[in-house]
Every structure is written in C-alpha cells, then in structure tokens.
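Every protein chain but one is kept in place in this view of the complex.
Just so it is clear, A, B, C and D label the chains in written order, and each chain counts residues from 1 on its own.
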Amino acid sequence: MKNKILSVLLVMSILAVPVLMSGCTDSSQTTNSDNNPTEESSSEQTLTLGEMWDIENIDPASAGTVICEKAAVTETLVAANPDFSLEPGLAITWEQVDNLTWRFDLRQDVSFHDGSMMTAEDVKFSLERTMNENPRVKSMSAIDSIRVIDDHTLEIKTTETNPILAGVMHYPDTSIISENSLDEDGNFVKPIGTGPYSFESFNEQTRVLTVVKNENWWGGSVGLDKMVLKGMPDPNTRAMAIENGELDFTVDVPYSETDRIDAIEGINVEKYSTPRVYKMDTNLEDEALSDVRVRKAISYAINRDDIVEHVLYNVGSPAAGPFLPSMTWANKDLKPYEQDLDKADELLSQAGWTDTDGDGIRDKDGTPLELELLTYAARPGLPPMSETIAAQLKDVGISVSPKVLEWGAISDKRESGNWDLVLAAYNIAMVPDPFYVLNNWYTSNGPDNTPGYSNAEVDALVEEAKYIRDLDKRYEKFNQVEEIVYEEQPKILIAYYGCAIVKKDSVKNYVFDPTAHDYRINAGMYIAQ
Amino acid sequence: MTGKIFRRKDMTISILLLALLVVVAISYPLLALSDPNAIDLTNKNLAPSAEHPLGTDYLGRDILNRLAAGTTTSLSIAAGVSAISLFVGVLIGCISGYYGGIIDETLSRIIDIFLSFPGIVFALAIMGFLGGGVINLILALSVVHWAKYARLMRGQVLSIKENEYVLSAKIIGAGDFHIMRKHLIPNSVATVIILATIDIGHVLLSIAALNFLGIGLPADIPEWGAMLSAGKEFMRTSPYQTIFPGMAITMVVIIFSIIGEGLRDIFDPNDTGGEYL
Amino acid sequence: MSYLNVSSLCVDFLTENGSVKAVNDISFEMKKGETFGIIGESGSGKSVIGQAILRLLPSNAVVNGSISFGAEDLLSLDNKNMRQIRGREISLIPQNPAGSLNPLLKNKIQVAEVFEVMGVNKKEGIKSVLGMLKNLLMKEPARILENHPHELSGGMKQRFLAAMCLSYKPSLLIADEPTKGLDSFSKKGTLDLFRHMKGEHGNSILVITHDLDFALEICDRVAVMYAGQIVEVGPVTDILQIPSHPYTKALLNALPRNGLIPLHGHTPSRIDLPDGCLFYTRCNLRSDKCGTERPATKSIKGGVVRCHLY
Amino acid sequence: MPPLLRIKNLVKTFEDNKVLNGIDIDVKKGETLGLFGSSGSGKTTVGRCIAGLERSDSGSIFFKGKDLQAMSRREKKKVRPQIQMIFQHPEISLNPRMKAFDSLVEPLKIHGWDDKCSLENKVEELINLVGLRREHLARYPAHLSGGEIQRVVLARILSINPEFIVADEPTSMLDVSVQAQVLRIMEKIQQEKGVSYLLISHDIDVLRKVCHRIVFLKNGRISGVENA
Partner (left out) sequence: MAITLFAVFALTFFLMNVVPGGTSEMILKHTFIGLEESATQEQLAQFSEIYNLNDPLYIQFIDWLKGGIFEGDLGMSFVYHKPVLDLLLLRLPATIILALSSMAIAVVGGVSLGIYAALKENKTADHLLRFLTLFGVSMPGFWVGLILILIFSVYLKMVPVAGYGSLENLILPAFALSIHSLASIMRITRTSMLETLGQDYIKFATSKGLSVNKIISRHALKNAMLPVVTVLGFQMGAMLGGSVIIETVFAWPGIGSLLVNSIFARDLYVVQACIIVIVFLFLIVNFIVDLVYIYLDPRIRYG
C-alpha cells in the first residue's frame, strides 16, 4: 500500500514538471507581453489583424512574410512598384557592375528601432545570416561574398551570373535587422528592424504578435498606434471573427462568402489578383498529351470564366500567360483561351481521337481518352477546380478522374512518370523578375519542368536574356518565350490567383501591394474615428 | 429471437432504415440514375426546392443524389473496416485467450500498444503519410480498430474457456482449431459483433473527422464525411451542404447504436423472462 | 391470534412472453414464536413470498391478496410506514450472502446503518453488535468490523448478515434459502446458526428452503409448494414422515435415503396453467377428476392439503 | 485381474497449496467408486487429473496398466477418449449455441463418424439409453432443464463408448426429484455398458445409495474407505 502511494506521488510529480516548466518558459519568453490588450485608451488606434497562417516564428530570416510584409517591422533593400518594376527600398540605387558583381548604395538616414543607425555592416550581417538560415535565399541569390565598401555601400559577388539578384533583395526573408536582435550567444531574440512598426511583444502561447508605431520611421508618418496580429489559419474562422467584430482587417475569407460579407454594413471586401497562377501540367510522355492538338483542345474545352466566377467567386481572373497582365514584363498580347467546344472537337478529331463506341468518351486505336487529374487540398480552390475541369472536359469526350492527394504523393508520382495532369497553384513572382519562372518552368533543364517540355528556341531565348542588362530588351526575349508556350500549351494556365482583403469600413488608406507574397500592410493605413 | 427483435419499436425502425440504406447502397451504382458528379455551376449553393429536395452543393450538384451515392462509399468503407478489424481482432483475441502463456503475453502486449494510441491520432498519422484514398482509409482505420475487438474477444475467451462444455470437448478429443471454431468463437463473438455494430457508427465519425482535417477522401468521391468537409466552407451562405451530410452521418450512427444496443439487450443472458422464479 | 397472515396471495410477473404466475392463491399463517418453513423445489415460487411480504418485488410484479402482520395490512401501507416495518419489525436474511453485502463498504459502515435506522447511538450499537457477533460464534468480532465483506468466508458472511438482522430485534425474521449452494459441511454450520437463533432470540422465523433435511431440523410447521401453490401445510414431523399430498410423497421418496425414486415429468408452464391439478401429469394416484378440476385446499388433521384425494 | 484404473501416489500443488498429497485409488471394471470430501479437500483435482485436464506433479495414473501421463501423443489420442467426464454445473455443460443434437453428435463427428444413416440410428440408441425424447434434440440448452442437460451430456460422452466416467458432483445443482432421475440413469448405463464411475460428491447419502465403495478425502489425503 505504501509503495502504491509513493508511486502515485511520483507520477503526479512527473506530470507536474511539464506544467510548471511551461509556466516558467511562458513568463520568461514573453517578457514584453502586454497583459491587458483590451484596456487600451480609446484614442489609441489599434488594429486587430486576422493573419492567414499561424504565427509561430518571428525571425525574419525564415518568417519574413510575417515580420517584413504583414507586421511591417523590417524592410528589404529593394522595393517594388505595383507593376513589379523595382524601386528603392533601404537601398537607393544598385547596379550590376559586371556579370558576377553587384553594388548597392544604402539610404543614409535610416535608424533601427533601438535607435542605432543602419550601416552596411548591418546589411552584410543580415544577409549573411539569412543565407545561413534559409537555403532558398541562398540558392536564389547565389551570393558568393559581401564586401562593405563604406558605411553605406556594399559590393556583392555572386557565384554565377545572377540577373535577378536585385529582385531577390525584395524577398522578405532578406530584410535587414540590427545585430542587437540576437543575444550574446547568437540566438535570435526579437526582430529589431527599420520598418514603420516596431516589435512590441510576441506571446508564444497565444501566438499573438503586437507591434507599435515607429515614431522615427524614415519614410514619414505612420497611421496606426498599434497592430495586433492573430494567426487564424481557418478561412471560416477569419470570416466569423471579422463579422463578430473581433478583427478589423483580415484576408482570404472563404471565396464563397466574399459577396455576402461585403454586403454587411461596416465591412468591405476588395478582390485582387496576386502573383500566383493556377496551372495544369501535362505529362508530355503520355501518348495523347504529347500531341499539341490534344493540349490545345483541352485548353479550349475549359471555361475559364465559369471557373473564375463560380469556383473562385471572382477572387482571381482567367489566365493567358504565366504572368499577370499588370506586370511590367508580361506579354500583353496574349488573351486567355476562350471556351470553344467546336474547336476542341476539331482538334481532337484531327489528332485521331473520336468516340467510336458511343460511350461519350473519345478513343483511338481502341484506347479511350482517360486521364487522371491530380491536385492537393492545401489551397482551397484546387479540389473544386479539379472537379469542374473534369466535368468540362467530359463534355468534349475526355474522361478525367480528379484525385486529391498529399503534395508529397504527387511529387512521387511525377518523379516516377506515373501521372497525366497535375493542377497546382504556382508563384509567378517569388522575385520580381520573369527569369525565375520562365527558366524554371519552360527550359529543358528547368527544375519545375517535370512535364518534360523541351524547345530549343525557348532554351536559347532564356539563356540569351540572362546576360542582357537592358530591361526592355530582356523582357522582349521573355515575351517571345511566352508566345511560344502559349501556342504549345505544355502547361495549361487556368486562372490567376486572387486575394480577398476584408476590412472594416473604418480602416482607411489601405493600399494593396500585388508584389507581396500574401499581402502587405502599408504605413499609411489608419483607422478613422 | 426475431420476435424479440421486432417487439422493440426503435429496433424495428432502425433495422428497416438500415435495410433501406443497404438497398440504396447496393442498387445505386447499378441503377446509375444520374451522375452524382455532374456539375451545374449556375445552380450552385441552392437551398432545398422541388427540383433539388436537399439543395445543391458548391458545384451545383444535387445533394440528395450525392448523399444517395455516398451511401455506397460510406457504408462500404465502414463495413470494410469493421469486417477487417473484426476478423483480425477475433482471431488474435481468440488465440491469445485460448493458448495463454507466452503467446498471450506477447499478443496482449501488442494489443496494449495499439490501444494506447488514441484512435484518431493514430489514423491521422497513418493517413497523413500514406495519403488519402479509400483503401488507405480502410487500412488506417482497421489498424486502429482491431485491437479493441481483440481485447474484448480475449476477455470473452478467457471467461468461457474454463466452461465445462469446452473442457468436455477437450476430453472428447477435439483439436484446438475445432474448439475455437465450434465453441469459443460462436459463444463469444456475439459480444464482439455487438461492439462492432455500435462501432460502425464510430468508424463513420472517424472518416468524417479525417476528411475534416483534409486527409481522408478526395472531394469528388461522394462520401458523406467528404461532403461535409467540402461543404464546411459554405457553412453560412449555404448551410445545407454541411447540415444534410452531418445529419445523415448522425442518423446512421444512431441507427447502428440502437441496433447494437438492442442486440446487447437481446443477447443479455439475464433477460430470460423467467428470472423471478 | 395469527401473527403473520397471508391469504389468497397471487404474484404475477409481467414479461414479454406473457404473465408468469409465480405465486398462485397462497394462504398461510404464522404464530408468534413459531418457526415456519416453506419448502419447494426450484421454480416453485417460494422466494417470491418472502419478498412479497417485505414488498421488495420488482416493478413488473403484480401482487394480489392480502398480507397482514399484526394489525397492519402490509400491502396497503404507504412507503414511509413500510420502511418502519422493514428491518425493525421484519428482517430478511437474504438468499445470497455474498451479493447482499456492499463490496465497497467496510462491514462496520454496513452495520452502523442498522442503528441509524433505529436511532440508536452508534457507539452503543457497535458494542451490541460485537456482542451479537460473539454470540453467533464468530471469532475476533472487532476485526471483522474493520474488514471489507470480501475478506469474510461464506459462512461468516451469513453470520454477519444474521447478526445485522438480529440487531434490530425484529419480531419476524425471514430466511431465504439459507443453505443454497452450500456443501454438507457448511450446511451444518448454518444449521447451528439457526438453532442458536431460534433458541436464543425466540423470535418468529420464516424459513424458505428447498432443503428438506434443513426444514426438518429447524421448523415447527412447514408448507410444501409446487408450481406456485401450497399443496400441503402441517407440522414438520407429520409432513416429512407421513405426507398426505402425492407430490410431497414423491419428493420424499426421491431422497437418497428413502430410495432415490425418480419423479418423472415436468412442472407445468406458469404462463398457461392447466385446468386441473397442477401435479396431474406426474401423479401416480390421479383420477379423471384431477385432470379437469383444480382441487381446493382442505383442512385435515392439524394441517391443510390441496388434493382431490382428501 | 488388474483394476481398470489405478492411481498411485498422486501429488498436486497449486501455488504453494498442496491440494493432493499422495493419493492411491483403484477402480475396478464395472464399479462405482464414490469420492467424498468437503470443498477444498482435493476431490475435484483427482477427477481433473484422471480426465487429463490437469497434470499431477508426481505420481501416476494407470489406465488398463498404462500410465496416462507418460503416453505419446498418438497413444493419448487413442486412449484418452475412453475416459470421459461429466460436470457439476448444467448451465455451462453444453455449448449454448449448439442444439442438443449437435452437441450429441459432436464427439462422433470428431472421431470420424460421417455415415449419416447410421448416425441417426446411433443417436436414437443414445437418447433411448438416457431417456430423452427426439423433441429435446432440436432445443438449445437454454430451453432444457438441468436434468435434461445432464442426460444430454451423458448421451454425448456415451457415444464414443468410454469405459470410465468421472462424474464430478453431477447432481449437486439439481433438485431432489431430478437428482434421482439422473443417478438412476447412470446406474442403468453401468448395468448395460459395464462402465466404471468415479462419483465425486459431498452428499454422503447419495454416495451410500449408489456407490460400491466410498473413499474419504481430507486435506489431500485419503482418510478412510467404506464398502457399501
């Protein structure tokens, strides 16, 4: 009996340890936590923001989208205009000195939130740190070394010719922090940046990030006194929370709800296209799909307008080429394929696919035209879109069975060649430059060219463009590439991705930035009293 | 026995409803009245009407039609899971209970390990890494469910293996296989089957839960849980596509609970009607 | 003046298959200080009587007839007054000693309840129980009270229950199948216990049993039950030595020492009772009349019998 | 002539509790031997050892001169069925999910009896022997009385012609009138088939009435023998 009591005590104490310990970490790690966010004086402008992902990490080297774009705590060297052309950020000018060397001149009047001035040393430190932490930036930028020329000048050497380096410097994970963001042991503590808002607290338990106005922002005056960012990964929750009045600003409520919420008094919804495109890869090893007529027929069979209206609820728009028409380098001559069932029928018949047995499915040499359409559920528009495409293709006699798999499983299938069609939503301006996408998607050795598309002309054009520093000439080459792949349809583009910004009417002066990776909070936004 | 079953009103209704569901499940794919996947985008998210008695879903598909088609999928997955886990559970439980000793020790330990995973977490882990799909779903849920039956079966076998008719069979010269097949399994399986009946409902709930988390079945397969999960996004603009599948699941779970518990009452040896003498 | 008077008692159980006539028109009376036995084989309905007296039957039982105890009509008392009778006036030593003690409570608590009911100071009560336990041939009574029921042997449990019942000093004690399931050695212990109770306490005892030998040893008068009816009542020695009713005779003859003569056939279904004598199909002495007309009870030499022969 | 069954110096221990402490018993062919003892005296253990449900720690049980506990598997398969057992609790003596008929023919089927016609005859013979009617055969045990069940059990084990039957309190759960029926049938079977019984009971009256000899068991030892 005694032993039993002892063992009970033992177990209890074991149980108690994590609870107590968590209590400790809780209090120590959220040192600056504001205990009473509700007890703010009403004259203070506080905006509560429903962020679309869980906020877990506040290190801009890996969570730049949150810290740099959404919380506006840090800034990058390079900014971008709505047409995706680059403009000065923390750097005023930059220049590609030779194939392997870039030079950046920094803004002189920028101070960090802790009061220290930003220098080239800080930039070098931040970029090198990001390079270590973030394999993506490392490979995109291909930086070999960074040299501080003087307090406000940097020289960056790349390992190979990298025409997009300036664009990479727009990527939020490259944003600049002060060395004081780290403790003596080199562990990241909190982001000390240069942005319009400065970090106040992050409660790891509730995952609420609070930032406050930076009175000394180099860019001018800042609209809000305080911004509270709450991670709400579920679109329904965000919709209900803003209706409920818990939020002032959020994004991407369920698309189907956008019109209803817009109609609610005091809330408005704005829909924008964002640099991401729904595209359907075709397996060019497949006998039917290797025929350009079949691919074009598929493209003609799809009703992009219907999809945009009924599946995306107009959050997005029909796609022609891989780039948004608003992008400065986009080939504006291309128009989305219009649904044309006669043309589709004609093309398919020319290619030898006819319905000989009357079952509604075309066949050739006794093989029915049956395709598997793979997609994944992480982006909510994809499963219904795949079902819709399947139904539309059925009308021209192509049997498509849509399957929703984990992305990992899709990758595996693609690698083994065991696939027909894959519907996915790809980013088209990871960095504001066309090279990245066109090279990855359409050149013979492009890492994202799993369909196996190979066109010598395309390869040559892209390679040529790499060494042209004159932007207009460069973009001309890319426009030619766009035109070729528009005709050949190795990837069938469906629609541009959209973003729905939902905010209270009292939130004024919000400016949507299409170059942001989800959305960006601009300094001028304020709440009308 | 049958008299006893139909004397209970709730049992009768439940059995009739289940029979109806099974008929729908079997006949639906054979009849192929209309394609449950046929979309009609202009008529999406409609409220119930004469044309669409339960409304339409987010792609304009008829909800009633899809619910009916879903009967086949939902019931066959649930039946598949129950059949597999029942078979494995009964077999392992029986062997473990009958032989005892080191065999029992080993098997019991394995059963314990499987039981110590909360079911949905385990299924989630398996599904998360196997990927979605009917077969994977059946496998994952079977892996989760069998141990429960095995433990129950083992207990039952332990409680009857010292019964005199089992001893008598041994003395008569019956082999182990004969004893298990003729004596142990028939006399303990009823309890396990009752549990399985009630459990079919839980399987349906698990399917729905996995679908809710986005790793069950693809949305184009008309399955109730998948429908519910796909419809949750339209919860407020068009609640029917969530409410009706949810109600269908709830009703079937209730039906199986009533039948299972009714069976338990009927099989209960205490209920002989003559106990007062 | 009869002390307990049961007249025309009928108990039916409503079941899914119909109404089971467990007890069918039973009348008997007990005098003060008497030990009265009800003897019957399994299924004869004997245990129902004890429960009917204390109104402990389940809710699907339909009770007709009357049971009077002293001046009270037990079947028409309200619940509160009935509770005054239970325990204090009439105590029941239940059939299944193992199941009748709450396994989770210490014996002491279960005894203490008795005094709660009686309104006696607990300490004194415990003292008197200790005495009672000692009296009932139990060793170490103080330790027993600190134990839980499962730590007592079967015989001890029975004694413990008896002690509890006797603590009330009830005027009527009902013992339901005190020897059920006991082997011959334990039976002897039970017999000692009952002899002791009878001698020491002098209250009336109603013994319900299937055990003819036990009844012979302990009872003054017995009633023999068959298929829900009392077929014969009389002084124990008369009945067990010169039985009147053919069933009693057959029952006695089946005893090993009386020749182990089998009694063939079955007791009739209790849902559809036959018209005639319930023993008709198994009776050696039957006549045609027995098959059509149910015999009424008749008084014979100091007893009662239900047979056309008399 | 050697005895049919000879038990020599049987010892059996359960968890430090010496249940049997050197038992010697002989049973002759056609004899009913009574084994008397209170609960815990080890009498049931003797029966279970003979029937092969337990193995003794030491000592031997000779059946027709051969040690039952030292036989090869094949020998066992041949000899074992000649010793059968009937138990105390009728409610669990038959498989509740088998009709009486199926329980009855189960041993025949196990021992390879597949001729349908002669099976019917055999069943007829068996139920006559124990005084059951055909209608009983279609019933499940729940619808048979305790006495009827014990008779089905007897018929069932008789179907494979055992020479020795261990009866462990076969009537202690039965009413007096039914007890007489069952014991009488057992007597009748002995007369017709010449089987031997080991009748285990705590009711000395019963033993004195039906046994040829009675062995008294106390605390795992034989405390006396009585000839009836």
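Methods note: contacts are C-beta pairs under 8 Å (C-beta built on N, C-alpha and C of every residue); 3 or more make two chains touch, one makes a residue touch a chain.
Note that this is a predicted model, so its numbers are computed, not measured.
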Checklist entry - Among the chains included here, which ones are touched by the excluded chain in the whole complex? => result A, B, C
Checklist entry - Which of these, C:Gln84, C:Asn121, C:Ser153 or C:Gln241, touches the one chain of the complex that we don't see? => result C:Gln84
Checklist outcome for this item: From C:Cys10, C:Val117 or C:Leu216, the answer for touching the chain not displayed is C:Val117
Checklist outcome for this item: Among the options B:Leu41, B:Ile120 or B:Leu158, the absent chain makes contact with B:Ile120
Checklist entry - In the full complex, which residues of chain A touch the absent chain? => result 1, 4, 8, 11, 14-15, 18-19, 21-23, 25-26, 54, 56-57, 59, 62, 133-136, 138-139, 203-208, 230-234, 236-237, 240-241, 243-246, 376, 378, 406-409, 411-412, 424-427, 430, 440, 447-448, 450
Item to check | Residues from chain B at the interface with the omitted partner, ascending | outcome: 109, 112-113, 116-121, 124-126, 128-131, 201, 205, 208-209, 212-215, 225, 228, 232, 235-236, 242, 246, 249-251, 253-254, 257-258
Item to check | Interface residues of chain C (partner: the chain not displayed) | outcome: 51, 54, 56, 83-88, 91-92, 94-96, 99-106, 109, 113-114, 116-117, 148, 150-151, 161, 164
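Here is the rule we go by: only the chains that are shown with their structure count from here on.
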Next on the checklist: How many angstrom lie between the centres of chain A and chain D, each centre taken as the mean Cα position?
Outcome noted: 84
Next on the checklist: Quick check: how many Å separate the C-alpha centres of chain C and chain D?
Outcome noted: 35
Checklist outcome for this item: Residue set of chain D touching chain C in the complex reads 38-39, 145, 172, 175-181, 183-184, 202-206, 208-210
Checklist outcome for this item: In their shared complex, chain B is touched by residues of chain D numbered 51-53, 77, 80-81, 83-89, 92-98, 103, 106-107, 110-111, 142, 153, 156-157, 160
Checklist outcome for this item: Residue set of chain B touching chain D in the complex reads 163-165, 167-175, 178, 182-183, 186-187, 272
